[in-house]
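For this view, one protein chain was removed and the others were kept in their places.
Chain nomenclature is as follows: A and B, assigned in order of appearance, with residue numbering initiated at 1 for each chain independently.
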Amino acid sequence: MFNTIANKFAKKRLLAPIAAAAIGFFPAAHAEDTIKVGVLHSLSGTMAISETTLKDTMLMLIDEQNKKGGLLGKKLEAVVVDPASNWPLFAEKARELLTKDKVAAIFGCWTSVSRKSVLPVIEELNGILFYPVQYEGEESSKNVFYTGAAPNQQAIPAVDYLMNDLGVKRWVLAGTDYVYPRTTNKILEAYLKSKKVAKKDIMINYTPFGHSDWQSIVADIKKFGSTGKKTAVVSTINGDANVPFYKELGNQGVSAENIPVVAFSVGEEELSGIDTKPLVGHLAAWNYFMSVDTTKNAGFIKQWHEYIKNPKRVTNDPMEAHYIGFSMWVKAVEKAGTTDPDAVQKAIIGVESPNLTGGMAKMLPNHHISKPVLIGEIQDDGQFVTVWQTNKLIDGDAWSDYLPESKPIIADWTPPINCGNYNTKTKKCSGQNY
Amino acid sequence: MKLLTLASQDKTCTTVLMALAAVTFIIPLCNLLTPADSPLHFSAYTVSLIGKYLTFALLGMSLDLVWGYCGILALGHGAFFALGGYAMGMYLMRQIGTRGVYGDPLLPDFMVFLNWKELPWYWLGFDHFGFALLMVLLAPGILAFVFGWLAFRSRVTGVYLSIITQALTYALLLAFFRNEMGFGGNNGLTDFKDILGFNIQSEAVRSVLLFLSGFSLIGAFLLCRWIVNTKLGRVVTAIRDQESRVRFLGYRVEMFKLWIFVFAAMLAGVAGALYVPQVGIINPSEFTPLNSLEIVVWVAMGGRGTLYGAIIGAVVVNYGKTVLTGLMPEIWLFTLGAVFIVITLLLPDGIVGLLRRKLQEQHA
């Protein structure tokens, strides 16, 4: 076997690999009878844990659409690539999807840094990206549609609930040290101050990704919460660090009745990897819970179980975001009659699609969508019970009104503004690449 | 002339050099001269991909210099690459000017966001390209100097050295990850617009960057080749094979090691600086110990102690990664893992060793 490889190498004088590489790079012959959809989620590396499910969700949705007869009379074809949790690789793979595979739209990314890495490529090549995860806001690109929650669709309602319904007076803002928790906490800090919470009643703590030794921090939280005033933890702790965090909370005797933790990054999928006993009663704020009892949701869960062939798998918020994003994209393509990015970008604004939890999500001019906000308590079966929800859908706000530097900024991708970063005071559009 | 005769001693080596030269000159030329729809025109994807491979090859070669010739298995070589990258990234950030999200003329977006009022002192000067270039060499150089001076003087060798280089890159990873450090935290530096006033995404700039990467690689290759063939190089090789004997002969072993280590670190820094504008992002994940391990793997795969082997290894592994993560993402790690085992067990001299054997058989 090695002989043959070596022979080839020798014969072609080592130019072979380079030549082969060059051939590989020319765009493949474009099949006209299918519409390609790119799926850009990490299947290996640290983020695979969250993103693999989204890849499966996309394959299921595309499969279903094909069963319904495809789109514009053509079959949809999923192009799955693995950016391997490597941020520069996200950009490279996005470029590959857009130039080599010529996909009509990309569904992908999870972390903020992966989105930031992909952003220049998508904008340069005028692609379409549907980003399904709750994020920090402060961004609105012509080419990106944010189907996850903006801070005003998750964090602020959760804090309102804690303040008004549970009477929380002291706040621990604990997060992983990256841009989403930093922004969320900054917004929350400003918001709490506007609600007359004193500085000494707010404790902010950042830890690195995958932090596993929470002993000291939980002890600090316990001390902070033992002053007699009702205390709550607002957690933007990401992914892997959550399991040891909750275990430590449980073991040190911090129960949800004393110090409730409201999390923005812990959903059904994360809970399925945790022994939930010590977590019962802790809270999470999302726009979707698997436990919400609607026919749409029941149908979605059934479809998911059939597709994945495992009745124990759970559904979660980012999956719903992809579900909404995909159906909006399909509607927009049908409306525009083409997959041309410019036409789709124009057609999709105002498109409505049902939420799984009831109501219609609408694509807003700032490329965010309207969503209900639900607050749930964790139960011992790893599901949430909705204890509170907004009575109407909340519109996603790209630029937070609670931060002084982004207060005057709005995003509006309809004429005459047509800008993702428009300063209403100076009437100027900035930060655009085109 | 002498350089060329040196190089031509090895047939494979010549082939690699020629291929490199071809890539370096032909692709940018084609792209600058032909219209976008011509079959001779390479897509932006191809150009930036090849550019990236070339910078990886430079990085791999710099590691081969310390590992293959000096016997120092540095498991933190990626740190120097990343430092060079950050130096370039800082220049590119300063070039954004008022085009950032918040439109601040002085501060990058992430600093505005952290409510910083002024530029930290270590960001000063990075608006000048020349200064940035200097730092691309100095930042990794100084770190390598301090680290190497301490380590080699106290005769830290072998696995101990490998492990503490890993500790070094791990500590830097954690440090750069902190938002308070002022390097953009986990998101790092991104959203670059211009380089020397030219749009960084334009095709011409891409072609030029590819040319520069190839050119630096060839230049560095010839330079390294020259170094290993000078007296200094021979002493270094001797240190690799019998350190104490060389010491007893009266050579100051630590000085030779230090020299090579610092030089290789600077080369890695250059590679990083060329890498960043082509991929458009630099963030702390470049410091992960795993990345540095991967560089070692490229060198081992290509064949260490040959310089051009590292080039072949870097290109082959990364090309494999590109293809496999596209074709069969789920089994990419299986393949990569199996390749490592097979290479170490069956091909201890890497691809170059295999080729040499084949060539010898042909001659015989």
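The rule is short, and it goes like this: a contact is a pair of C-beta atoms (placed from the backbone, for glycine too) under 8 Å apart; a residue touches a chain by one contact, two chains touch by 3 or more.
Everything that follows uses one rule, which is that contacts and distances are computed from a predicted model.
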One chain of this complex is not shown here; going by its UniProt record, which of these names is it: "Anti-sigma factor antagonist", "Phage shock protein A (PspA) family protein", "Transglutaminase family protein" or "Urea ABC transporter permease subunit UrtB"?
-> "Urea ABC transporter permease subunit UrtB"
Decide which residue listed in A:244, A:372, A:396 or A:420 touches the omitted chain of the complex.
-> A:244
Can you list, in ascending order, the chain B residues touching the missing chain?
-> 73, 147, 150-151, 153-160, 162-164, 166-168, 170-171, 174-175, 177-178, 289-290, 293, 296-297, 300, 330-331, 333-334, 336-341, 343-345, 348
Sites on chain A contacted by the missing partner chain, in the whole complex | 43-44, 46, 48-49, 52-53, 165-166, 177, 206-208, 210-213, 215-217, 219-220, 226-228, 240, 243-244, 247-248, 250-253, 256-257, 260, 269-270, 272-278, 281, 377, 379-380, 385, 387
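The criterion applied here is as follows: only the chains that are shown with their structure count from here on.
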Can you give the whole-Å distance between the Cα centres of chain A and chain B?
-> 33
Along chain A, where are the residues that touch chain B in the complex?
-> 2, 6-7, 9-10, 13-15, 17-18, 21-22, 24-27, 43-44, 80-84, 86-89, 91-93, 95-96, 99-100, 112-113, 116-117, 119-121, 124, 138-139, 177-179, 182-183, 186, 206, 208-209, 405-406, 421, 423, 430-431, 433
Listed in rising order, chain B residues that touch chain A in their complex are 12, 15-16, 19, 22-23, 42-46, 48-50, 52, 98-103, 110, 112-114, 174, 177-179, 185-188, 190-193, 201, 279-281, 283, 285, 312, 315-316, 319, 322-323, 325-326, 329-330, 332-333, 346-347, 351, 354-355, 358-359, 362
